[in-house]
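Structure, as structure tokens:
Every protein chain except one is present and positioned as in the full complex.
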Amino acid sequence: MLVLQAIIEGVLVGGFYALMAAGLTLVFGVMDIVNFAIGALIVLGAYLSYSVCNHLHIDPFLSLLITTPLMTGLGMFIYVFLIKPIKTNRVVMSLLTMFAVATLIEGILDICYNSGFVQIHASYINNSLKIGKLNFPLIYVLSFLLSVFLLGCLFLITYRTKFGRSLRASMQNPVAARLVGIDTDRVSMITLGIGIGLAAIGGMVFGTTNAFNASSSYDIISRLLVIVILGGFGSVGGALVSAIFMLVIQDVVAVVWSPVWGSTTFYMILILVLLVRPQGLFGKKGVRAQ
Amino acid sequence: MSTDITTSQRPTPPSYEVPKVYRYGALIVGFFALVIFPLVFNNPTISTIGVFAMIFLMAVTGWNIFSGYTGYIALGHAVFFGIGQYATAMLSSYWHINPGMWTFVLIPVSMILAGIAAIPIGFMILRVRKHTFIVLTIALMFIFQLFAYNLRSWTGGSQGLEVGQPGWDGSVFNLPYYYVGLFVAIIAIITSFMIRRSKFGLSLLAIRDDEDRARSLGINTTRSKLIAFIISAVFLGAAGCIYAMFVGSVYPQFSFDPAFDLELSIMAFAGGLGTILGPSLGALIISAAQQYFLISFGGANVFLIVYGALFIVILRLLPGGVVPAISDKWRSHVVRKEQRKLDAEIQGPAEGGAKK
Partner (left out) sequence: MTLLGVNNISKSYGGIQALRECTMNFQEGAINGLIGPNGSGKTTLFNVMTGYETPDSGTVTFRGNDITNATPDEVFASGIGRTFQLTRIFPRLTVIENVHIAAQRQGFLAQLRQWSQPDERARALESLDFVGLTKLSREPAGSLSYGQQKLLEFAFIMVAEPKVMLLDEPAGGVNPTLLKHLGGRIKELNKSGVTFIIVEHDMEFVMGICDQVSVMHQGHALLEGKPDIVRNDPAVLEAYLGTDMSEAE
């Protein structure tokens, strides 16, 4: 029974990671950028929601109406001022730039909020959903539903809109996309905006389900990177599957064996998988001779 | 056809490098400055900064031997830094080493252990490239951190371990650490220099530019990368050992610290990734500045902000680093001088590259 509970909880939490990983992988696909700052940005989103909720006394879900546009703007700002000017060695330079952004954000948050742990509050935070003998925190269920909804939106945007078509074109071949008149700069800017806007939502979810402080970002980013790598860089479907898969495994190991080994297993799986398939579970083979 | 026309009277192309006099001059001045530094500034606060600068000097130089030359940006070298620290802490209590000069024996031991650990690790992670590699190194560091937390009977878990400190007088306490650190750092720099000018180093640079091409030219890329990886790990092990002895304690979150890797890469980038002395310069300046900030402002968070902002500025303005920027300046200086000479000699366009 405990195992079943762990599996379902893994799926519920996995939804959040899947959403974040989808944002990460989209950004990577379009711009070849590993958004290393996503962890810090999620924590920033969490703190923003926390402040908004405390000051305006509104529901965390409502706070998203304020924080998401803010963070989207921040994403576009980062693109225009930090990413776009990079000319050479883009993969590595952008990764380091995002690393620097992460450090900057972490430092600022640490000063503004001290380093004590906080959690976003809502009246229903301790309620839970009972199905038979299983018992799920309501907030997990709600955030899972939100994640699924947003993933659906993301899917519709990518596959059913004109912007989505430009986006997919830019992912597959940026040079050719520019040749046929797609403004890849604009696409990149909007994509990074979306990617970081998602972090605002992710932050709210993270902040309501976990106690956090400024350095929680490392925990998030390391997990997300593992998920994205495992799913194969640039593959949204892969990210979704591996997010759920990893979180379920972690939760099951935590229940069956011991919580301390849950996250270790997480990383061990990554190494084992990469030994067999260096391109990840769902990634295309990256390197060929020509 | 007409091959021998070009062969015989070709002019030797001019050297664009900064002349040896300047380069070696700067090196010698720098060396003496480092040697007399703690004697001039004998205030323990200042020489503490010096010891940290030495630790980072050897760490960054070691890191650059792998990441700078091969272009594989490793953000998990804290693994070897941590191995050096834990090896020092565990062995000094296991062998009952009395705190004092004998503790320094642990430096070569830590180096060897870090080198040995680098073999299987390198073997695993060097199979992947680019961003996957970067991320894998980070993941590896977290694995080690988790092990340090979880294997309590050996590592003490989050309680950490103590390293006994000798009862030297405060005024000279820092000196042995400083000079031993300087010694190892110089060995690291010499190693880096020897590698850069060797055939082996050239193949590492070839790997940085185009790994597949390098393979097709007979370079055993796997072996070259692995050897560079091991060498760089060895110096990180030494850095960890001195750090542990100097600070006197090891904790999982400080031994396997993601910020440490960030620091290494910022220092190397600021100075000039892949150059011999650039990373050293970056290490000295930035680590000294960091310690100074820590001492004068307290909390680490201010420095995180400074660090982040500084890194962004460096990446924007000097993406190649300080040292390459200087050699670029010199290069354009030489080119302009030549151009003027040519213009004086021949009136009209000084174009000679049209014979194909």
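Each chain carries a letter (A and B) given by its place in the written order, and its residues are counted from 1.
In this section, a contact is a pair of C-beta atoms (placed from the backbone, for glycine too) under 8 Å apart; a residue touches a chain by one contact, two chains touch by 3 or more.
Everything quoted here is computed from the prediction, not taken from an experiment.
Of the listed positions B:46, B:105 or B:205, the one in contact with the omitted chain in the full complex is B:205. Annotation: of B:103, B:155, B:221 or B:290, B:221 touches the absent chain (contact as defined above). Residues 1, 3, 6-7, 10-11, 13-16, 194, 197-203, 205-206, 208-210, 212-221, 352-353, 355-356 are the ones on chain B that touch the missing chain.
Methods note: only the chains that are shown with their structure count from here on.
Centres computed as Cα averages put chain A at a distance of 32 Å from chain B. Against chain A, in their complex, chain B makes its touches with residues 71, 73, 75, 124, 127-132, 134-136, 138-140, 142-143, 146-147, 149-150, 212, 258-259, 262, 265-266, 269, 299-309, 311-312, 315-316, 319. Residues of chain A that touch chain B in their complex: 28, 34, 82, 85-89, 91-93, 95-97, 99-108, 110-111, 115, 214, 218, 222, 225-226, 228-229, 233, 260-261, 263-264, 267-268, 270-271, 274-275, 278, 280, 286-287, 289.
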